[in-house]
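Let's look at chain A:
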Amino acid sequence: QVKVGVINSLSGNFAAFGSRYNTGMLVALEEINADGGINGQKLELITQDDRSEAQSALAALESLNKQDVPLVIGSYASGITGPLSKVATRQKLPLIVLGSADDSITKPGSDWVFRAKHNSTIVANAYFNYFDNLRQKHPELKKIAVMYGNGAWPTSVSEEGVRQAEKRGYEVVGKQAYDQGTTDFRPILNKFRTSSPDILLTSSYADDGIAIARQIKEVGLNAKVVAIDTASSMISFIQQVGDQSENIVSAVSWSPDVKYEGTPQLYERLKAKAKEEPSFYEAEGYLALTVAADALRRAGSLDREKVRDALAKTNLKTPVTDVTFESFDGFKGQNPIKSVIIQIQDGKHVTVFPENLASQAAKLSN
Partner candidate 1 sequence: MNSVDEVVLKVEGVDLGYSTLQVVFDVSLEVRKKELVGLVGGNGSGKSTILRAVSGMIKPWKGRILFKGEEISGLEPHQMAERGLAHVPMGRQLFPNLTVKDNILLGSYLPRLRANRERNLEKVFSLFPDVKKFAQTEAGALSGGQQQMVAIGRALMLEPDLLIMDEPSLGLSPLYVKQVMQAIRQVADLGFPVLLVEQNIKQVLQFSDRTYVLENGRLVLQGPSSELEGHPMIRKAYLGL
Partner candidate 2 sequence: MQIVLKADSIKVQYGGLIAVNDVSLSLEKGQVLGLIGPNGAGKSTLFNAITGFAPVRSGNVTFLGQDVTNVPPYVRTRSGMGRTFQTERPYEDLTVLENVLVAAFLKNPKRKDAEEVAMSALEKVGLQDRANQLSSDLNLARLRRLELAKALALEPKVLFLDEIMAGLNPPALKEMIEFLRTLTATGMSIVMVEHIMEAIIQLADHVIVLASGNKIAEGSASDVINDERVIEAYLGTD
Partner candidate 3 sequence: MSKHMLFLAVMVVLAALYPLTLSAYITVGISVLLFTGWATSWNLLGGWAGQLSLGHASFVGLGAYIVAIGASQFGFAPWWSMLIAMAVAGILAVIWGKLTFGLHGPYFSLSTIAIAEIMRLVAINEGWLTGGASGVFIETLPEPFGIDLFDKTTQYYMALVYAAITIAITILISTRRFGYQLKAVRDNEEAAMAAGIDPTVIKLKAFVLSGVLTAVGGGIYGIFLSFIEPHIIFNLLLSIQIALTVIIGGRGTIWGPAVGAVLLVVSGEVFRTAFAQANLLVYGVLILIVILVLPRGIVGEYVHKLVRRKYANRA
């Protein structure tokens, strides 16, 4: 059989994400083996926990390297994936990025590191393509305020967002960072309220989003478009925030109603495995392993160099997204994925942009 190494955060701070990625990979694994595995050989995962720590991730990589895996998939946080990508490159061991979306992982990138999911530049662009699209019907959308947690991902999305806003002729009326773990956003939101932005773009981790949504309402900030990146894409967000979650948008790499071939079936399988409503995290896990299996099949060998070459030539359609690895804008080994915008409508996530993938029309908050 063929063994693939996985480094994932199953315990520690990022365990919530780790277990979702794991679910997605398990679904992909079953699918791949049902389809005859890798050219007739059964695919197996050697999964190692990194305790949400960089040292442990490196220890895991070392041990996987010694087990002669043809490639490794991992991990979630950029602080962990960054060191992994460096060492993998040195060991000439192909690495498929599992969760990390930070630009720096594939920019400048390396010959051995591949990312099928989005990065912060792509996501920021997705938001602004969406806003531009809305603006065609609602030219009054002009003023934008940006709030973000000071982690790597929210910061880079927001900084790229501000660049895009200026380039595309929006008026940035506020840009405020907060320390991860803050629970009181009223000072920022109150400040924003005085300049009455039309668009509120907040980028946060899952936890903060719940409190932010409640406090937006509480302080009486009436933006017409409210984006709460990532956090609002979770089902639990709708459950916990309730009515105030209505019309909030987020960019994601995948959503259950996005119009790719096989998406509905994938949704069902993910849901069955997760025993709850799946999110894009599960889908990204699925994506990473699917990409790996495709490359292994085409390489026809477990030789790392050959696997690397096969990965570089990937041209794959999946129920999550289309995948090719390209060099552009300083990126390398990056899939120029089309991120989608999902909106909460009537207590459900629906895809509203880009229009060719959308299932519903976008709505304004006010």
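On the choice of candidates, all candidates are chains of the complex that A comes from, given by their letters.
What we mean here is this: a residue touches a chain if its C-beta (ideal position, glycine included) is under 8 Å from a C-beta of that chain, and two chains touch if they have at least 3 such contacts; residues count from 1.
Given the structure is predicted, the values throughout are model-derived calculations rather than measurements.
Between chain A and the candidates 1, 2 or 3, touch in this complex occurs only with 3. On the side of chain A, the complex with candidate 3 involves touching residues 10-12, 15, 19, 47-51, 53-56, 58-63, 66, 77-80, 82-83, 85-87, 90, 102-104, 150-152, 154-156, 177, 179-180.
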